[in-house]
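Excluded from the complex is one protein chain; the other protein chains are retained at their positions.
Then we have subunit A:
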Amino acid sequence: MTWDWGAVRAFMPHFFDGLLVTLQALALGSLISFALGLVWALLMRTPTRWVRWPVGVVTEFIRDTPLLVQLFFLFYVLPEWGLAFSALTTGVVAIGLHYSTYTMQVYRAGIDAVPPGQWEAATALSLPPRRTWTAVILPQAIRRVVPALGNYVIAMLKDTPMLMTITVLDMLGEARLFSQQHFQFTEPLTVIGVAFVLISYPASLLLRALERRLAR
């Protein structure tokens, strides 16, 4: 096995295309999972079980099935029902939806961790429920869960290569394409491996710093 810098150079333009797609999928997937997870968590706290029960069943179902199966389902089955989206859109939605069932647990723990005295103080001041949530409970809960949410961002980053299976040209997709065209596997795969480390390691350092800051 020989290392060919020429192959690395030739792969670079494709690598940057793939990197852009990976980062797009990661950013949008994160946003969806953060927003949707919060919605799930709040719905799970409504007093009516006619809301809690279906939300509980659906999110449990999503959490208990593999992301890859969900990707295939959204990509191959939904179009049969007339719902066709681009591969990247489908991938982003699948990642966001899948991870929202994890972030909802994070939010739930964060909300539960707000001391009962905060709710009581809000009641004693006659703050309406909506205001209690937006001004008192959620700011404290979210502050607590930022590090845990960050961990899921890193987990999502490492799941983005699955999008390759539905034809998205993310970093892995570009690497595979390049490899098959040039019969050179070592260089492109090594390059994207290093890229994953270069993204996720600083991200986890950043998270730890954030955690320390928020813990004060």
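To be clear about the criterion, contacts are C-beta pairs under 8 Å (C-beta built on N, C-alpha and C of every residue); 3 or more make two chains touch, one makes a residue touch a chain; residues count from 1.
Everything below uses one rule, namely that contacts and distances are computed from a predicted model.
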Quiz prompt | Choices "Biotin carboxyl carrier protein of acetyl-CoA carboxylase", "succinate dehydrogenase", "Ectoine/hydroxyectoine ABC transporter ATP-binding protein EhuA" or "Hydrogenase" - which one is the UniProt name of the chain not shown | solution = "Ectoine/hydroxyectoine ABC transporter ATP-binding protein EhuA"
Quiz prompt | Touching the absent chain when the full complex is considered, from A:R9, A:R45 or A:R143 | solution = A:R143
Quiz item: In the full complex, which of A:T89, A:Q118, A:N151 or A:T165 touches the chain missing from this view?
Solution: A:Q118
Self-check item: Residue of A:L28, A:L78 or A:L127 touching the missing chain in the full complex
Solution: A:L127
Practice problem: From the listed residues A:V57, A:A135 or A:A155, report the one that touches the chain absent from this view. | Solution: A:A135
Practice problem: Spell out the interface residues on subunit A facing the chain that's missing from view. | Solution: 115, 117-118, 120-121, 123-128, 131, 135-136, 139-140, 143, 216
